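The complex appears here without one of its protein chains, the remainder shown in place.
All chains are identified by letter, namely A and B, in their written order; residue positions are counted from 1 within each chain.
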Amino acid sequence: MQAVDVKGLLERHRHDPTRLVQMLREVQAAEGWISPTRITELAGALGLPRARVEGVAGFYAFFATTPVGAYRVLFSDNITDRMLGSVALRERLCAKLGVGPGEVRADARVSVAVTSCTGLCDQGPALLVNGHAIGRLTDARIDLIARCIEAQAPVEAWPPELFRIDDVIHRKDLILSSSLRPGEALRAAFARGADATLEELLRSGLRGRGGAGFTTGEKWRAAKLAPGPTRFVVCNADEGEPGTFKDRVLLSRYLDLVLDGMTVCGFAIGAQKGFIYLRGEYLFLQAPIEAALAARRKAHLLGRDVLGHRGFDFEVELHLGAGSYVCGEESALIESLEGKRGIPRSRPPYPVTHGYLGQPTVVNNVETLVAAALVTVNGGAWFAKHGTAKSPGTRVHSVSGDCARPGVYEFPMGLTVQELLDACGAKNAQAVQVSGPSGTLLGPAEFRRKLAFEDVATAGAFTIFGETRDLLDVSVNFAHFFAHESCGFCTPCRVGTTLLKKSIDAIAAERGTRRDVKVALRLAVLMRDTSHCALGHTACAHFLALHEKFKPTIDRRLSSLEFLPTFDLDEALAPAREVTGRDDGQAHLEDT
Amino acid sequence: MSKTFTMDEREIPFVEGQTVMQAALADGVYVPHLCAHPEFKPHGSCRVCTVKVNGRHAASCTLAAREGLVVENQTAELRELRRELVQLLFVEGNHFCPSCEKSGDCKLQALGYELEVKTLHFTQLFPDRPVDASHPDLMLDFNRCILCELCVRASAEVDGRHVFALSGRGIDKHLIVNSESGRLADTSIAATDTAVSVCPVGVILKKGRGFRVPIGQRTYDAAPISAMPEGKKP
Partner (left out) sequence: MSAPKRKLKVATTSLAGCFGCHMSLLDIDERILKLLELVELDRSPLTDIKHCGPCDLGLVEGGLCNAENVHVLREFRKQCKVLVAVGACAINGGLPAQRNHLDVRECLTSVYRTVPNDPELPLPLDHVHPINDVVRIDYSLPGCPPPADALWQFLTDFIAGRTPSLGHGLIHYD
């Protein structure tokens, strides 16, 4: 660990408070945590109240405001990691290193904990060490990691093979088979003109690939027409929904298409500035993206008078997240881009009129921008020929879980669940979670349903559970995920996700009764009906679906009794037994 | 003719720019609320003002009033949701009313009475939240914080001091003060600050005056919160 040069850091970030999350990332990377002194220094230099900086540092999971290990190991804790054996691997690493889960070793060398899905579900189990991703974990690789830590080797000097990330593509269609050259979409846009480019996008019927499915052309038009001195384009690369990883592949293999899409958007709506908000878990994409941006500046694909088009200037800036799922929600993402806590805003007003710094802002998913670039070149009619009438085009699916060939699959919209199961070699699937924990749980009776906005809408995650899996374990994992990722702004989600987690944990531990199920269902309704944002609205969907479609998986873990204590009574006497040395009959309590 | 919307079959007049809650309160119709305050921009975090608008749930404090809206306010369903939200706030903190100086003047407690909360229903979390008595004139009892951010907003917008902020997230979200030591005594707060008086519960307290008004003779002992004129503040 090396002390950070605060002065240099501030200069590199132009003393710009909107870069606060980026600055804190650098402090974290250099010093392993963000100390109270650093918070005071940054606040003073940026002219921000100290408490506000502390609040930002305290919001993001990757920022440690108390010391963690010099090597901070965070195991990806998605259900797919667990299905691939991550729990045993984590225990193995803890045993090798002599450190308890969630603890910092006495010599401060290492800490081992968990983090939300790191987007390597097709090559899990995975972990992050000081932010760097390692996939395809095995006993041997865990042992190698333990040796590197004990040898105090800098992470940069660890065997590069550990950090290899594969782009596993199994089926290509419109997007993944594209051979467009960098700038080709831009030239097409310049040739058509801004208004015609927008018309073409509207004609394509392209709908946002982030999940909500708002018509992209309408979004662009609204931002274009909104009053304001300046406009922004944001690429939402905060691919946080557990089970999704296709944006990682798009950013790694099709980056110029993404950047073309952003630049076309800038041209169409009259924006001069774009941001890529990249999830912190994809740190390995930072250098390639920075390099691509530099190359595009050199090739006049960015900068003043892009490609010689007089009067159209466009720049793209990369921002990294720091461990927050809710920042995938567009208004929370904008807050984070502004250097704040990632709290979803009250809407309306929407970002298209009041976005980044209060200005009209288009926030589009990575895949949406790629599709927009293709539409610009090939035309709206070409795009609309594919997919269904209500869901034109193709969809890139992230397939993981119990199947022969996990990875990325691009198919026209309207593919049935069964067709995708067949394509990836999933036999005897018991259920599929479409679109991640916030999405939809489908059983075999629904495998004929179509993956399209008009039937089962999806943001791309497709997680398969084979017949031997216990689906209650899935619900437990999802409940923990939402409790960890709730931003805490509103009462129902902040408290509800924690109480729901406790209820489902009790049921899973066979300490639950029908009353716990009733409480969980009530909480689910409360969160769905009164939460501030979509995270809270959907945080209970997994349990509602499980109860509706797979009720016996819950029932078979319930106690036959109508009522059980909410805590382990005998365990509650253990501390007193310890200090009194008693172990007589009166020193114990039974559950009933 | 002024514009109106309907709330529980009553026509509520409004002017452009008002929220549903503002218009209702101005017309003498009570909508439960904790984080909303007439002097601050609506914020929408406590959710106890949830109403049903054209069949969909929404926080009335952030919802712009529009001609022709059909709003449900006092229905059994909404009362149940609001009661559960108040119960969540109670189980989240340590709300031991008998020892609280704010008892009788506390909006959370008054809302508990209003919604007839007799039991907490959910399992209490019993968090560990040490108090801060470092300041000579003030003390902070975080056990009672409902994270409404009124002190955050008041200190920033009215007092111009930025004494309070929030840190952490999810169930670990908590109120912090603007000093490296984390102690209130090391901030620039003054006992006369709006941030001090705006606290709807018993977190920010002035020392030496706790029981000047006896229990039983306090704001919400006289009448339920729903019958209190909006301007009257404890």
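Just so it is clear, contacts are C-beta pairs under 8 Å (C-beta built on N, C-alpha and C of every residue); 3 or more make two chains touch, one makes a residue touch a chain.
None of the values given here were measured: they were computed from a predicted structure.
The missing chain, though absent from the display, is touched by one residue of A:L10, A:V87, A:L544 or A:L573; that residue is A:L573. When the omitted chain is restored, the residue from A:G47, A:P552 or A:G581 that touches it is A:G581. One of B:A26, B:A64 or B:C97 touches the chain omitted from the figure, and that residue is B:C97. Against the chain not shown here, chain A presents residues 515, 562-563, 565-567, 569, 572-582, 584-587, 589. On the side of chain B, touch with the chain left out of the figure occurs at residues 90, 94-100, 103-104, 109, 112-113, 116-120, 123-124, 126-129, 215, 221, 223-224.
What we mean here is this: only the chains that are shown with their structure count from here on.
Our note on geometry: chain A versus chain B, Cα centroid distance of 33 Å, whole angstroms. Per the touch definition, chain B reaches chain A in the complex via residues 42-48, 50, 57, 59, 62, 64, 81, 84-85, 88-89, 91-92, 121-123, 125, 146-147, 156, 162-173, 176-180.
Taken together, the chain A residues at the contact with chain B in this complex read 36-37, 39-40, 49-52, 54-55, 57-59, 65, 324, 341, 346, 348, 483-492, 494-499, 502, 519, 522-523, 526, 529-532, 566.
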